[in-house]
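All protein chains but one are shown at their positions in the complex.
Moving on to chain A:
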Amino acid sequence: MSAAPAYSEDKGGSSSLGEPEYGHDPKGVLPGNGMIARGKNASDLFPAVVKNVACKNIEVKKLVYVYLVRYAEEQQDLALLSISTFQRGLKDPNQLIRASALRVLSSIRVPIIVPIMMLAIKEAASDMSPYVRKTAAHAIPKLYSLDSDQKDQLIEVIEKLLADKTTLVAGSVVMAFEEVCPERIDLIHKNYRKLCNLLIDVEEWGQVVIINMLTRYARTQFLSPNKNESLLEENPEKAFYGSEEDESKGSGPGPEEAAAPLAARRPYIMDPDHRLLLRNTKPLLQSRSAAVVMAVAQLYFHLAPKAEVGVIAKALVRLLRSHSEVQYVVLQNVATMSIKRRGMFEPYLKSFYIRSTDPTQIKILKLEVLTNLANETNIPTVLREFQTYIRSMDKDFVAATIQAIGRCATNIGRVRDTCLNGLVQLLSNRDELVVAESVVVIKKLLQMQPSQHGEIIKHLAKLTDNIQVPMARASILWLIGEYCEHVPRIAPDVLRKMAKSFTAEEDIVKLQVINLAAKLYLTNSKQTKLLTQYVLSLAKYDQNYDIRDRARFTRQLIVPSEQGGTLSRHAKKLFLAPKPAPVLESSFKDRDHFQLGSLSHLLNAKATGYQELPDWPEEAPDPSVRNVEVPEWTKCSNREKRKEKEKPFYSDSEGESGPTESADSGENGMTPHKSAPQYHGLLSSENMVLSPICPSSDQSEEEQKKVKRKKKAHERKETSESSEEEGSASDSSSSESESASESEEEEEEDQAEPDTWRRKTVRTRGCPIPSLSSSPPIGRHYELPLISPTVTPPSIQPVSPPRVVSNSLVTDLEGLTLTDSSLAPSLLSPVMGPGKRQELLHRVAGEGLAIEYVFSRQPFPGDPHMVSVCIHFSNSSDTPVKGLHVGVTHQQSGIRIQEFPEIESLAPGDSVTAIMGINFSDSTQAATFQLCTQTRQFYVSIQPPVGELMAPVFMSENEFKKEQAKLTGMSEITEKLTLPDTCSNDHIIVQRVTATANLGRIPCGAPDEYRFAGRTLTSGSLVLLTLDARVGAAAQLTVNSEKMVIGTMLVKDVIQALTQ
């Protein structure tokens, strides 16, 4: 709405309703809104107001909207008059106007326009502007509430928007998801990691919604991190095993352990995605918004391993400084948490001390928390504090304090006597409410050990003269009756007094008098027979039928009648049966089955629309569902890579925790990173061998040799496909020995740059296998076993990989062997990794500083439109190079450079690698920039091969065909070629194509057809490549792309690569 000004461009008819008429005196609008604000009906003004919708004055226009939205439901026909204005707005070139038009249109609650709204939402969902998409997300629940039949279509839109990568949209679409289809948890899988990663940048309101949703999601997808512990708690007899470590590791598979659930025997390893969620939400505990802090707190409470939950306590205590409403909600939640995890809040005990100025409802909640936190060690302090509270002027609070003392006394046996004494002293308090409450609590306490407290009962008996509060009198009478044996002299006297005042008593007291009489009659009938009969006769004529009933019933029971009633023989057993002591427990017990922080938890009742927090699953669902194939490799490998990449520059705190942390981060952690360098030697050489042939001019003989060797390697590989890993490993080792004889320079590199290689290998391991869509997608788990069981030397394999992981490996490998053999090579396609290094600055020109670069083909962190270029500096001079950074850049239009952080110093003989991002804006123009050291400046330029300007996209064959059909005519470039003999094998073809262009392979039914897809980085236009090799040796290459220039160049490059 705010964007209204641009509506004024609507000329045409609206100008006749121009400014002079409505600008100064917007007829009807202002008074109309004033009436709305006061809740009066202003609907008579509707026609007059709606006319103003096309008015130019912005303020008037806004007010018209307010009015329109308010009354459209009542005056639907008239409201329709305004629709066309909004429809025009939906097509406006300005994104803000499109957004506001959609916003108002979707707020008009008129069922007739549902189809128009649906159409508008669908269109807006694929709008270029994230702001418009956000508005579309907002419109979804509006439409849903207007017409729930649209659900299926709306879910499609939600699905589409969930895949959106901007922070602006994330919060709103999750909100829509929660309102429309919270049960469709499957829509989240693919977006889970993205949401986790975006979370910190989403605005506060969105954060709350996303965190709450992810809590529910995690409960369905991961295993309980506390499973082993809870097992211990349930079977305390197992504690002799010693620490839970022993238990979980299953040191000796004894017979009773075999009976335990499977999970208990397995060491628990937290799913990396679970860890990701916990890690990414933790910083939000420091948000300024109480709602966000609470959301994170509940997430930790419900999802984190016990040992980690503690971090939330500090943040929650901080919220207690906030407004009293916030305090109220936070304390409710703290009360629930403190029952389950008392230790967490114990250090903050004093923060819950009560001030006389706190509102009563806050005082009572704080008291609840204090009581929950009381234990053997802190009880003296807590009781001393309670003593001050008892003297408060706020009587409700005092009563609650007395209750709290009672609860402390029941929970902590050591202080029971102290508490009881304290309470007895309160009996002499002048305030009746205090006394009454004390009596009630004392009664409960005495029931636990009545025999020792005859004195107290006597004291209580004396109180009957003074105390008037019915509940207290009733409690005393009950106590005397129950324990009349302990006070044989006093009891009949009390009954005598009560009989005198019977008619004046309250109902509950009367009932207890009858009770007392009956009990005394049974134990001491000599003294009390007459009294009892008197009381019963009084009761017989009471006004209250309950009391009359009770009297009749009691009489029949205790007074033996002629019929010799069997009941009366057992009367004593009936009345004087030992009664279990009441349990004083918190009203917050078991409230945690509601999701904390929710409305339902606060009310302790299920609110409308509340989504149950599911229990942890017994067996974790397939974690691979969260793997994402498109478009920037997998998110997981991405995450890992980014971390790897960042490490050298910013020692990020994030870097410390690897993605596969096990809950007991002890010796049995998998620590893939630590072991990684050890097999670099093996893998890196493979990498070299398989490195693609670049169509660049300076291609050396050396490389061609490599190609040949590689061919050999692949031939070998195909023969031994089942033992593929070993094959590749042995390949690599053999090729390594070969390459050892090659130029010295290369070997130098190999040793000097473990960093680069490591990065490459990591990428290799984490890469998605696009063509495996038919078999289960291989995720990140794949990376561990792929190397560890076969390649890794035994020394770095302290614990065999956990079963979950190896299982998935097995299935994955099965998937591989079962699928078409043509798919197998594609498994290796990502292995081929980045292109060849090219020289940026020769060491002679650079006075000892040699610079090389390589297109790493990894998404550039921070900007997906940038090509990430791995720049490798090595200093072969004998003086350190200092202050290495990118200086002034003069770019062609559109090219932008994200510089690498300055390299402070590079010692002689050292080398270092940095990553920079270049947005080539989809052209092969060179990016020229200045590299400065402290002393020198070098002008360098990087020209990208066309194949590096894109990133792979994954799609199904059908989608591919559909997209291809859209890109015909001018956008299609076809070229014939003859494949040389060297390309007889489809692996080689795939490998050569992917080496030339950063495209992803699309699975394809026909045997001799190859399809690849990608998107250009800057504009995101599709690039589809089809190679048809069916007709003998005459093949046909087709590229479909909006970007004709890119298409043409790509065809040229690919043909060159294939026909070499």
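Here is the rule we go by: a residue touches a chain if its C-beta (ideal position, glycine included) is under 8 Å from a C-beta of that chain, and two chains touch if they have at least 3 such contacts; residues count from 1.
As a convention for this text, contacts and distances are computed from a predicted model.
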item	value
Omitted chain (choose from "Phospholipid-transporting ATPase", "Ubiquitin-like protein ATG12", "Nicotinamide-nucleotide adenylyltransferase" or "AP-3 complex subunit mu-1") - UniProt protein name	"AP-3 complex subunit mu-1"
Touching residue (missing chain; options A:328, A:534 or A:938)	A:328
Selected residue (touches chain absent from view) among A:118, A:199, A:294 or A:870	A:294
Contact partner of the left-out chain, one of A:308, A:431 or A:1042	A:431
Touching residue (missing chain; options A:47, A:283, A:488 or A:621)	A:283
Contact set of chain A toward the excluded chain (per top definition)	1-6, 23-24, 30, 33-34, 36-39, 57-59, 62-63, 65-66, 70, 73, 94-96, 103, 106-107, 109, 129-131, 135, 138-139, 141-142, 145, 168, 172, 175, 179, 200, 203-205, 208, 212, 283, 286-291, 293-295, 314-315, 317-318, 321, 323-326, 328-330, 350-351, 353, 355-357, 359-361, 385, 388, 391-393, 429-431, 597-600, 602-603, 605, 607-611, 650-653
